[in-house]
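The other protein chains are all here in position, but one chain of the complex has been omitted.
Letters are used for the chains, namely A and B, taken in the order the chains are written, and counting of residues starts over at 1 for each.
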């Protein structure tokens, strides 16, 4: 029985490797369409056999280092539990707290506050751990990927982006698993998916909405993105992901009309993000307070999704979140199996 | 040999389950008299075979998440080591630090400082971990159990209270193990136990003293609680625990006289807690500075106990703490086996 599970797991991992040999998971597009499908198959095997795989400890003797420059509940816990269940050791490191203040610029005379350069930190951590995972989402500049790019450059070990300014690829992978659960037959190809902007007091980066777009395109969805004027998603990133649409049959509709976007959708995925003109974010978010997702918007939709944490009665009303259409808990639960799939695909 | 230990452990755990099927350990009364006795038997097996059980890894493949809103040395370490020795993975999470600021009120429009509601946090953590353990002791209001009650309501996973305002049930369970070690024949039934108030600069909650009372009553002790005027323990909680006295033959004496309470006691358990009128705590504590436990109070008593951390020469004098009657180190050591017993009883 265990023999069979081990064999199935190993074969599923082998299929990932047929399509993807990379060691960077930064925006989630790296494994491509086939590699992503194979990863999701590994995730499903893990999810259905979590305790049994935990007893097999397939990654015993391995170590994963997680470096968090920003707060985390789901990402930290799901990454650590996935690592531990696979039998590997997880080291939690808090950037800045309990470690040395890190330098990312080149050629600096380091006589100020920073005590350690990423040029040392990344290879040193790579020497101890078999995989690095890094979370860093700079608040000020929406397009600043300094931290994760520096680790990608200097880390010898495989690297997972646990959320940067422009990408939250593990969330995107989990979202594909969740959408495929909703779609039936492990697929949401051709299904209508709605990503809608929603009000949030803070000018948040586009990491999650862009990852939802990537996830929907990789999975071949009929994606409708709704947002008010002044909140359009990053054009360059949208262009880049659009290249995959031809392979997957995905369709992309951009609209200012939340009602039409949610109409009959398999899933309504809500998320707040910053106004393009960040100075005016507060004003523009207040002006569009009616974009909060309520019962009306969910009337003809099947499921409500959100990456969490979610601000209740700002992003979405209690009635939706506590109602039967909310799938945010199983969606969050899917983080563990997709991250386990990544670890297994690299280390098994 | 291992076979035998495994069998003994499994049988002891089965006896717990005969008496207790609950998944909440919040004030320590939940397992009842028989369930508690059975838990203590599991703890004794673990304590006597810690390394061998560690090699068996009975809970391999499982995960425990510990969420700490307040500082901890013993509780964190003993919980994590108990989890690790049983072969499960422990995730340490610091509430507020490194995670999202959490909301506990219902129906709130979350446009302020809190980013995540316990209605999501509790079920999400439950999806990753097989057991949750939460420490939160609000300083302001002595009767406020908001945090642990919210987790109890929304967590799907079994839940351990690692200290709230009104209860520190793992400490209470360890205290029963310690008292039974002192009493002989694994019991302190009918033995005189003294819980005495002692001075402390801060108006501390009653979590520990109430848990000592519960522990003493569950074990059938002749309990003498001594405190100065203005420091009486919570009447409602005292009433509630008193219901168990009939089953265990416990006796409860409340007194203002520390000398009579300590006289011939098997154990003198010292602890500081707040004056009922918190505004006057400093003044009343200073007035009762002579309640510090010294050699005189210990003269006819067998052992000195305290949950730790203890303020030396405020709660108790160095001469007692460094003397032969102090049992505070083995008492603290007993935290690991009783917590392992809880984990094993739920997950083996």
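Keep in mind that, in the parts below, a contact is a pair of C-beta atoms (placed from the backbone, for glycine too) under 8 Å apart; a residue touches a chain by one contact, two chains touch by 3 or more.
Keep in mind that what you see is a predicted model, and the values were worked out from it rather than measured.
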Residue of B:44, B:76 or B:119 in touch with the missing chain, whole complex considered: B:76
Which residue of A:51, A:108 or A:259 touches the chain not shown here: A:108
Hidden-chain contact residue, picked from the options B:17, B:55, B:153 or B:299: B:55
Listed residues A:120, A:229 or A:257, member touching the removed chain: A:120
In chain A, positions touching the absent partner: 60-63, 65, 89, 91-93, 97-100, 103, 107-112, 115-117, 119-121, 123-125, 127-129
Positions on chain B where the hidden chain makes contact: 50-55, 57, 68, 71-74, 76-78, 80-81, 83-85, 90, 92, 94, 97, 201, 308-314, 318, 321-322, 328-330, 332-333, 335-336
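Here, only the chains that are shown with their structure count from here on.
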Rounded Å distance between chain A and chain B, as computed from the means of their C-alpha atoms: 39
